[in-house]
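Got a structure for you, questions after.
What you see is part of a larger complex, with each chain still in position.
A and B label the chains in the order they appear, each numbered from 1.
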Amino acid sequence: MSQFTSEQIAEIELLRSTRSSTIRPVSEGLEEVLYQPIPVLDHGFVRVIDYMGNDDAVVQAARVSYGRGTKRVSEDRGLINYLLRHWHTTPFEMAEIKLHVKLPIFVARQWIRHRMASVNEYSARYSVLDREFYIPAPEHLAAQSASNRQGRGEVLEGDEAAAVLDMLRQDAGRAYDDYAFMLNEGGEDESRKGLARELARMNLSLNFYTQWYWKADLHNFMSFLRLRADPHAQYEIRAYADVMIDLLKRWVPITHEAFMEHRFGAAQLSATAIQAVRRMIAGETLDQVSSGLTKREWGELCAVLGLPETATK
Amino acid sequence: MSQFTSEQIAEIELLRSTRSSTIRPVSEGLEEVLYQPIPVLDHGFVRVIDYMGNDDAVVQAARVSYGRGTKRVSEDRGLINYLLRHWHTTPFEMAEIKLHVKLPIFVARQWIRHRMASVNEYSARYSVLDREFYIPAPEHLAAQSASNRQGRGEVLEGDEAAAVLDMLRQDAGRAYDDYAFMLNEGGEDESRKGLARELARMNLSLNFYTQWYWKADLHNFMSFLRLRADPHAQYEIRAYADVMIDLLKRWVPITHEAFMEHRFGAAQLSATAIQAVRRMIAGETLDQVSSGLTKREWGELCAVLGLPETATK
């Protein structure tokens, strides 16, 4: 937690030491980590600020019950799996989680596309940003993928890696120095008025860190994770999603298990793909052409089924 | 609570007696009434099932703070008032409340129009509804308003009132009896298979009670109250909104105060109305024609200003 000021650490510790009594449902797993920053990337973090409900809340809402709504654990697990499998979304909207996240601006720009969430972002119109920017670790400094227009290829090495890292660091450093100069915040240079904060910020690059409070219900939290913890998501947002999957597990262990089974580890088969699978089970040997799928779809189906793309069986 | 079975009462008491320790923020006012049904109309109720956050949550999110975010109470109050006055909605999205509501279907049909909320309704496809329907109390049995196409006029009296009450009661009673007959649930009549629940329910009238779990954030909770606690709202939904305003006060007393000041008791003046007010303050005597407002707008402005509609000063 070296990135935090001692004042911030004290504030966090104060929050963690203030216990109250409640008759609301509690998630023991989340209480353990509440308020504590979990590091992500080089300067980022995720902190759980608050939550409402747990696995019981899903069950209770689905049953519109007067009491806790839970029956035996096995029945609750069965119900949660059934709801998720059959796309019953509203019971999962009945639990909420609120995070404090520090993240690079280019990650924030992807994240904000999830509209069914509430956000309060630190305002650079109002306040001055810190001198913190993201520089990829060497193992994440990747070349453009040759096959996938929006993906990464091999890791850059040697001189090229060094040159790129140097350039990113230099440019961000200069951008910040000039930002601070234009602001003239302390009024060090009495001959200058200082540029308005809302204008000066435009000089910062997209790897600078911002932070926000972000709140979503359990349904939308899982929608976020399904897309952003996916291997096709950009590594930098995936790093956040991975931490959030751990939080999901702490918060609602039964729902987490169902999520891994019916969302994260699941696959959708198109009408034509279903026919192909039926024929393969019946013993037929298929290839892309005979499957009736496009090349890309065939490749995706083979990946799901763990088959080589050339031919089956 | 005579409308509850002893089993339901036991479930509610069990929930209320189960205390946990939490390091989350707590709303003492809501803890006091958590899970307890507050009666509305003749068979309805509102129960708080869960909540997240309190006045501090609004302040903390607005400041994107590391700690509690609150400063002195006067500063927090000032900030909350400022946010509400200037339509900053996101900090108020950071607190949530979840209710269990029992309400007549025609009220549910108005309520559901508020889309920014989560709902799980008791399913009459899946279960059998109870024999409970709404009959207005005599003082709420009103005639059609002559002046307002969607409003109520005087209270019905004497024979007409008696006839109407009798008719409502008879028709609902028969609708339920026939619903139960068609269902043939217990299989009493072995010669009949029993109509599917999803079909039989169509015989019930709109005054039958349904129930749901309903969850909204503080911003949308207040939007609901602004419209539904308004004197122009139908009395039956207003009865629910009135109870919910009391809950707002228990939950977030500072926000409640700001809500009464800047939403509920506030008025919007159009560009032309502002000009009219300026002229009146400057000492001019206006009437509808000279104000430049339409008859209806003039009437609304006079109501806001506590003036007779004929002429000012």
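As a convention for this text, contacts are C-beta pairs under 8 Å (C-beta built on N, C-alpha and C of every residue); 3 or more make two chains touch, one makes a residue touch a chain.
Not measured: the values here are computed from a predicted model.
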Assembly size in copies, with 2 chains present: 4
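FYI, only the chains that are shown with their structure count from here on.
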Inter-copy rotation, subunit A to subunit B, in degrees (Cα atoms; steps of 5): 180
Where subunit A and subunit B are represented by their mean Cα positions, the distance between them in whole Å: 36
Complex contact set, residues of subunit A against subunit B: 4, 8, 11-12, 14-26, 31, 34-35, 49-53, 57, 60-62, 64-68, 90-91, 93-94, 96, 98, 100, 118-122, 211-213, 215, 217
